[in-house]
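Removed from the display is one protein chain of the complex; every other protein chain stays in position.
We just call them A and B in the order they show up, numbering each chain from 1.
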Amino acid sequence: MIVDKSETMNIQAAEDVVRVRQLVRARAVAVGFSLVDQTKIITAASEIARNTVDYGGGGKVVIDDVRSGVRKGLRLVFSDEGPGIPDVQRALQDGYTTGSGLGLGLSGAKRLSSEFDIKSAPGAGTTITLIRWK
Amino acid sequence: MAATTDVIPQILTKHENYLLGQWLAKLTASGVEVGDKTELNDQARRFVAGLRKGSEGGRPDNISGPEWADARAVLEDVSRSGTMRGATPSQIATFVFSLKEPLFELLRRENGSDAGKLAGEIWTATQLLDRLGLYTTEIFQRSREEVIARQQDELLELSTPVVKLWEGVLALPIIGTLDSARTQVVMENLLQEIVNSGAEIAIVDITGVPTVDTVVAQHLLKTISAARLMGADCIISGIRPQIAQTIVHLGVELSVVSKATMADAFALALRRLGKTITDRERKSPVKAD
Partner (left out) sequence: MEQIPILRIGDCLLVSIQVDMHDRLAMALQDDLTNKVVQTRARGVMIDISALEIVDSFIGRMLNNIASMARVLDAVTVVVGMRPAVAITLVELGLGLSGVKTALDVDKGLALIRHLIDEGEGGALDRRQE
């Protein structure tokens, strides 16, 4: 994968979630996503950014323009040094049904992305990677 | 076994005309439709030149290197002109394969006394020509795939029309399978039409959807949910009993009214909108006294 452009942003407070949305929108427009695809990736970013603030104790996001073969896309890597998620698989499934804050955002963001990866363990922080291909 | 050969380039240089003559005769004799004789001669000549260049500089076991670029280019030409004439992949590949016999004959002439060496050279030559012949098949495949991809895109766009049946009533006849890519297009078209027409009822007709399994049912429900969020209610038409079962089985969140035919669905839509259809008053016939 080739990275063409990279930007980092700190996410500490609720207002930062809004700024993440605005920044991801600008980048998504620049990559040339359709309106629906823009909406999807911005919404996914909003979910994960909020989790980073609410559950991760704050963190950062790295936004990359990426290329793989003929595909172009946007990659977002959220990371925090928070308490971590004890059971990732369950968090991805359960949240959807119980409607609890953490779960719906995670599973929802996954559904809205072309690729989704999450690394998290108690005490080891969390890193979530989302990619949306054009 | 992959060894660079200098025998083949030597033969190609020394006996070029003889080789070409034999080869072209073979091609014509094989009954393969060759189209324009001049074009064929030209392609054959260029191929021999490309073959010489490739075997001089490159390895016979790997034809993707730059030394083989000329040879590949000729084969691309041959494939293209062959496809346009309606030739099959086998016929196109015969262009390369029919070079074997005359080439082997020349190899035998040059190395006849040394059986071991002859066997080695023939093996190298056959490997090489096999690869080159198969390359034409790959080109054929690739161009086919490009055509299919383009047609699929066009089909996707054309096959999801949204029709206005009446003021406030849209119809969405779905023909063919509903996969996730198609569902996206369907949703976008339907929602845009709802915005444009201000429709409050959308009839989703699935008569033309061959199978409705849980996956397709979920796509349908997504479409219906999306329309609902835009303030439009959906009625499904063309529903068969098994489909009704699948939808119920999914534990549907919304209740979706379904009708067997679009006519029934349309009648329901009109009722919901408070419309009735009446006959125009007929003039009574003049009585004959």
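Assume a residue touches a chain if its C-beta (ideal position, glycine included) is under 8 Å from a C-beta of that chain, and two chains touch if they have at least 3 such contacts.
Just so it is clear, the model here is predicted, and its values are computed rather than measured.
Across the entire complex, contacts from the unshown chain go to A, B. Between the chain not shown and the residues B:I63, B:L129, B:L191 or B:V212, the one that touches is B:L191.
Only one residue in the set A:V61, A:L112 or A:I131 touches the chain that does not appear here, and it is A:L112.
Those residues of subunit B that touch the chain absent from the view are 184, 187-188, 191-192, 194-195, 198, 200, 222, 225-232, 253-254. Contact between subunit A and the unshown chain involves residues 14-15, 17-18, 21-22, 25, 35-36, 38-40, 42-43, 46-47, 50, 96, 99, 104-105, 107-108, 111-112.
Going forward, only the chains that are shown with their structure count from here on.
Centre to centre, using the average C-alpha position, subunit A and subunit B are separated by 35 Å.
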